[in-house]
Every structure is written in C-alpha cells, then in structure tokens.
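Each remark here refers to the structure printed beneath this line.
What you see is the complex with one protein chain gone and the rest in place.
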Amino acid sequence: MHPAASIIAFTVLSGLGYGLAAILGLGLLDPAAVATKVAHIAALGLIAGGLLSSTLHLGNPQRAWRAFSQWRSSWLSREGVLSVLAFVPLTVSAWLCVIEGRYWAPIGLVGSVLSLATVFCTSMIYASLKSVQAWHSRLTTFCYLLFALAGGALLGSAFGVAGGGSASLLLFFVLVLLIAAWAVKITWLRNLDSLQPLSTPESATGLGTIGRVRLFERPHVTENYLTNEMGFRVARKHAAKLRKLALLLGGLLPGALVFLVMAALLAGAETGAVAILALVAAVLSHVVGMLTERWLFFAEARHAVMNYYGG
Amino acid sequence: MTSLPALPTAKKLGLVIDLDVCVGCHACVVNCKEWNTGGYGAALSDQKPYGADVSGAWLNRVHSFEVVPEGGEVVGEAGEARIVHFPKSCLHCEDAPCVTVCPTGASYKRAEDGIVLVDEEKCIGCGLCAWSCPYGAREMDLAAGVMKKCTLCIDRIYNETIEEVDRQPACVRTCPANARHFGDLGDPSSVVSVMVAERGGIDLMPEQGTRPVNKYLPPRPRTSLAACASQMAKGEDTSGATGFFAWLDGMLDRI
Partner (left out) sequence: MNRTERVALSEPVADEVRKTTCYMCACRCGINVHIKDGKVRYIEGNRDHPVNKGVLCAKGSAGIMQHYAPARLRAPLKRVGPRGSGKFQEISWDEALEIATGWLDDVRQDDPKKLAFFTGRDQSQSLTGFWAQQFGTPNYAAHGGFCSVNMAAAGIMTIGGAFWEFGAPDWDRTKLFVLFGVAEDHDSNPIKMGIAKLKQNGARFVSVNPVRTGYSAVADNWIGIRPGTDGLLILAIVHELLKARRVDVDYLVRYSNATWLVIDAAGTAEHGLFARDGEGRPLVFETVTEQVVAAGSKGARPALSGRVQLADGRFAVPSFQLLVEKYLDPKYAPEAVSAETGVAADTIRGLAAEIARVAFDEAITIEQPWTDVHGQRHQSFVGRPVSFHAMRGLSAHSNGFQTARALHMLQVLIGAVDCPGGFRFEPPYPKPVSAHPTPHGRAEHFGSNKPLSGPHLGFPRGPEDLLVDPQGRPTRIDKAFSWDAPLSVHGLMHMVIANAHAGDPYPVDVLFLYMANMAWNSSMNTAGVIRMLEDKDETTGEYKIPKIIYSDAYASEMVAYADVVLPDTTYLERHDCISLLDRPISEPDAVQDAIRWPVIEPDRDVRGFQSVLIDLGARLRLPGFADNHGKALYKDYADYIVRHERRPGIGPLAGFRGLKGDRAGRGATNPEQLQRYIENGSFFSAHVPLEAQFFKHANQAYQDFAVRMGFFDTPQPVTFQLYQESLQKFRLSAEGVREPLAPETHRQRILHAFDPLPDWYRPFGEAMVDGQEFPYHAITQRPAAMYHSWGSMNAWLRQIHTSNALYVPGSVCDELNLVDGDWVWLISHHSRIKVPVARMEAVNSSTVWTWNAIGKREGAWGLDRNVPEAQKSFLMNHLIHELLPAKEGGFRWSNSDPITGQAAWYDLRVRIEKADKGAVSEPHFPGIAEPDGEQPSPTELRYGQEWAQ
C-alpha cells in the first residue's frame, strides 16, 4: 500500500494525541500545573492536527461532514463520529484544567474511553480490510491501541515531570506499554512474514486449475490510481533496516531514556531539566519511530488487487 | 446508508465474461470509457494525456496473463504456455465490502437489482472503498475527486430513449468476440445463469468472501492435434505416386 504522508501523519499524531488525552483523563497529572494545562492543549492540538491532516487526502474535503452519517456500518464513519464525540469531554476536561485548574474524574474518564474508542475505530478501518491481509488481524487493533497509549503515556510523563509531579508510576506504565506494544508489533510482523497469501494470481483469475498464472501485460502500461495507491512495494532489505530503526527509535531508545529517568527519580536524584530533556528526547524519538513504523505498516502491506498487476 | 440491502437482492444484474473467447482487443475498455465519460457522474478524466506518465480513470480494464501448465489440467498442447486475456470491472458483489466501508453513504447497493453505485454528490473521495475492494474495481477520478466505478451502464439498461435491444452495458454491446454477457444472475433460468451452470462459471477470489455477482467462464478443455494423428485413414497403397494414380482412376470412374 502507498504510504501516504497525510495518513501516516494522521495516525501517528492523532494516536499520540488520543493516547495523551486518555492518560490525562485518568487524572494522573496535577491539574494545576502549567505543564498539565499545556498537555491538555497539546492533546487537543495533536488530535485536531491529525484529523485535519487526514482530510488532506480527500478528493472533496468540503463534504467531509457527510462522513458522520454511516456509523452503523463504516469504521471510518465511526472514527469520525467518535472523534467529534471525544472532543466534548476532552474540551471540557481541558477547560476545567486550563481555566479552573481542576480535574473532574467522570468527564476525564469518559474522555479517556472515547479517546481509546476513537483509536480503536482507526485501527478497525485497517483491521477490517480483508483485501489487505497483513492488516486483517486483531493484532492490528492492539498495536494501534498500545502504541497510542505508550506514546500518550510517554508524552504525559514528560509533562508530568515538567509539572513537577511524581511521574514514577506513569513512567513505569510507559515502560510496560512500550514493551507490550512492541511485543505485539513483533508478533504482528512475524505473522506478516509468514503469511500464506489468502489470494493469489491463481485465485484472482480462477485460472489456477490450468497452471501457474503470471501477469503478462498490464491493462495499461503506465501507472494508474490503483497501482499508485496499492502497488507500492518496499524492498525486503530496505524494510528490514527500517524495522530495526522503528524498534530502536520507537521502542528501545525511548524505553532506555524512560528507564534512566525513572531510575534517577527512584534514586531520589534531583533530575529537573535533564529529566525533562531526556523525556522530550524520548518523545521525539518515539514519534520518529512511530512514523517509521506506520510508514512500514503501509509499505509492507500487499493489497489483493496486486494479484492482477503482477505485484 | 451504506449498509447492504437487508435481504439478498432477488435480481442480481451482472456480467458473465467468457475467457475462452476474449481475444484481448480492449474494445470493451475503450467503449466503456467513451460511454461513461459523458454519462453518469463526472467525466472519466485523463491526467497528462499526451505526457510521459499518462494515466486516467477507467471502469473496465483488460489484463493479460500467461498461464504455464504445472501438472494441472492441460488445455491446448501439453506443456505449453498460453495467454489468457482477462477483462475486469466491478463484480457487483453481494457482500460488497466497498459499500459497508463507505463513511458517507455515497456507495450503495441497489436493492432492486443489486447494482453497486456511487452517489458522487456524497462521495468525499476518501478512497477507502477502493482499498476495501480486492478486485481493483474502483478508481478515483483525480479531477473530480470522486470514486468512479462500473455502473453496469445503469443509464443505458433502463434508458427508454434508446432502442430496447441496446439497453445493455456498452461493453457488452460493443464486444466483437461476444465474450461479455449481461443478465440477471439471480434468476436461475436466465441465459447468463444457464451459461454459468453449463460452463462451470467461477467467482474471482472466493476466499475474500465478497460473493461476486459477475462470473467468469474458464477456457474450455481442449484436445491436442497430435491426438488426432492416428485418425488419418491409410491409403490403399502408400507406395507413392503409382498407387495414387491407380486410386485416382478408380475415383474418376465413380464420378
């Protein structure tokens, strides 16, 4: 699948935003701290930025409002509906925090649930597509949720530390979530690597009964919408390198930094700015790692239609 | 409403494509483009039409495959590769994933005849339906930003301003090799259903669970010429011209 920048940016940024919002909704950060206020605004900003970015790939973004109508059948519609619904508690929570400096659990928890539900819907857009076998798995959903939570917790912990609160618990969660997310992702990748194609040129043409089927000539010589959109292929060697990079930047490096900060905090060290810097570095690394992971999520996925295009 | 019709549609309009006779001439491809670019919805645009990376929106394309026998059923001479021309357009699936994924309700399957359509007024051009379709039946029109797909020429088949005999999809009407047939696959007694039953018509990618309405008729089994070699009657005398002329004299006497 073509790794479209707008969609990668959308899933990574909104994932991070919803993850942060979910963490904020748990009330683990001091609502009075300036950093927490910033965190609320950051969460909303990330979510809004992500959603806006997602409209960039629409042919007719002016009609995007119509996407709220089909929540009964379409995961994309559900995602749209939930993203708007989630804005209500998230905005209220942000208001309460930023203006009034307080946290109200009921609305916070509702916000957390809706945030995660939105991410769940995003993941289901992909996981529900049988035509893209790599995505068509429950693990896809877990990956999206865990990465969102891990990223959100990581970002939250940075704000937490910056706000001067005790972030050890949150940092611990970050570690757990990062490990869990990558454990699931690695399983997902292993599945991908051992995938027996559901559909083949033989099943796509029904000609398997008479022999091995190979594309002889494309219907039209140059690229078309389908091959541009779904015909993207990444070299195996290239993909292997990028996978390592994603794990390093999206898991190992932020994990190590979080571990060091946590260790230092537990040791009672007066970490201050260094801890914040370390966590900010961890967040940036994680984001870059996630962008890589998400790029690969598309680039490595083969669409069934490519059975008709020799891909 | 992008939910599929609650009950399977009784009428299932669709195409039957005969791979035994398609010669890959692309007549259906171009006639479809021609009809539909001025018909239902936005024009089927072409980008860089006279440039290097020319491309365009097409609702029907003909692929060519090479099939090399591998111990399977041999059609044609043993061990020989063959080319199969393979036209492909929307299959109007009964379980059309493109319909259910649509967030706006632009994609829908008509309850009255099973045709899957896009209401371009509602289409936001998100492309998810194209992703959901394993067959590549949907193509975004890059100029209009809306999804295009085969309508089974809905503006022909019900069009009372054209002669009744012409109320069939443009691709079917134009196909010189009679490789395309249009009809109601929901009616077991229809010509197309009978054809599918007799020729062992198949679904493409049945494993995708889409239950396509369109069917493909596979190439017919064939007997090799070498197998006929022994049929040749032996002459009375094979010793060359002399024997032949003797036979000839006999034949002339009979005339």
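Letters A and B name the chains as they come in the text, with residue numbers starting at 1 for each one.
Here, a contact is a pair of C-beta atoms (placed from the backbone, for glycine too) under 8 Å apart; a residue touches a chain by one contact, two chains touch by 3 or more.
Keep in mind it's a predicted model, so treat the numbers as computed, not measured.
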| message | Could you tell me which displayed chains border the chain that was left out of the figure? | response | A, B
| note | It is residues of chain A that touch the chain not shown, namely 216, 219-222
| request: In the full complex, which bits of chain B touch the chain not displayed? Write them out. | output: 1, 18, 20-27, 29-31, 33-35, 37-52, 54-56, 58, 64, 66, 68, 76-77, 80-85, 108, 110-112, 117, 119, 143-144, 154-155, 158-162, 165-166, 170, 173-179, 219-220, 222-236, 238, 240-241, 244-245, 247-249, 251-252, 255
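Simple rule for what comes next: only the chains that are shown with their structure count from here on.
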| message | Quick check: how many Å separate the C-alpha centres of chain A and chain B? | response | 40
| task | Enumerate the contact residues on chain A facing chain B in the complex. | result | 1, 57-61, 63-64, 66-70, 72-77, 80, 125, 128-132, 198-199, 201, 203-220, 222-226, 228-230, 303-305, 307-309
| remark: Per the touch rule, the chain B residues reaching chain A in their complex are 1-3, 19, 26, 29, 53-58, 61-70, 72-75, 81-84, 86, 88, 97, 99-106, 122-128, 130-136, 139-142, 144-147, 202-209, 216, 218-219
